[in-house]
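Removed from the display is one protein chain of the complex; every other protein chain stays in position.
Then we have subunit A:
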Amino acid sequence: MDRRAFLTATGLAGAATAPGPLTGVARAAGPADSALVLRALTRLTADTMSGLAVFVLPGPDAYSRAQGTPRREPGAIEAGVPAFLVDALNRYLPFPDQVAVPLMRALVQGAGSLSLPAPREGDAQAGTVRRVDAGLRRLLENDATIPLAPVVALLLNLEAVRVDPLAVGGPFLSPFARLRYARKARVFQLLEGPDPTLVAILDRHLPEPLRGSVSGLLKFLAGALLELTALGSYSEWAVFDPQTRRLRGRPVGWRICGYTPSADGWDEHRGYYQGRKQVTG
């Protein structure tokens, strides 16, 4: 029952049965159950990152409406921030597999002892849950390469259902994405705290020498996620063409804040304060 609660609460079981396009992280084709889990993780991660992106820059999208802060102007979804986050976390945040995989394993093994909301009627079928469970076990036993973004997604979703048990069901795949704005903030409050219950569980299931590092890791991650999202939201990332090093359009963030750069200079020279061009001594 605990396993089923974990898989349902994190949204993973639901993501395993959801239709939809695949992008991003799934890379290892393997036994069918493992492939199923990787596909589910990919979908769940994209959905969770959408919930995070609009938390920092809301817009006119469904995720912003769900958190109760819809805006007319474009926001993080239009700025491509969910994909920015997946890319940054998976490919560039230099967390070695030897950290991400044990963390994932500790989450899976330890989360059963959190008091999670029970799966509801209509949640993923028992057969699917069993397959997801088996696939996840196989992935973790085989030391698969699991990038960081899905680990972060599971963390956010797990905390989401602890903040609001009703988030276990609803629109989207990600419980975190279902939260109202104030409750998303509560998730970050827990992570930054850091949440002593989660720290204790993860530390208990982490191998040496990583044991004892969870508290700092959660505080760092919580901060970095918000700062990185803010950077990406107001940057040119979504419209930058790395081949030509030119922009394909005007970035969302620039439109919001009225920014128009002049690449090589401005006519801003206003002379010298009190006419003084040099000082000595």
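What we mean here is this: contacts are C-beta pairs under 8 Å (C-beta built on N, C-alpha and C of every residue); 3 or more make two chains touch, one makes a residue touch a chain; residues count from 1.
FYI, contacts and distances are computed from a predicted model.
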{"item": "Name per UniProt, for the chain absent here [options: \"Potassium-transporting ATPase potassium-binding subunit\", \"Choline dehydrogenase\", \"Sulfurtransferase complex subunit TusC\" or \"ABC transporter permease\"]", "value": "\"Choline dehydrogenase\""}
{"item": "Residue in contact with the excluded chain [from A:Leu7, A:Val37 or A:Leu57]", "value": "A:Leu57"}
{"item": "Options A:Ala35, A:Ala62 or A:Leu226, residue touching the unrepresented chain", "value": "A:Leu226"}
{"item": "Residues belonging to subunit A that touch the chain removed from view", "value": "55-58, 69, 71, 73, 75, 88, 91-96, 98-99, 181-182, 185-186, 188-189, 192-193, 209-210, 213, 215-217, 219-220, 222-224, 226-237, 240, 242, 245, 247, 253-254, 256-259, 261-274, 276-281"}
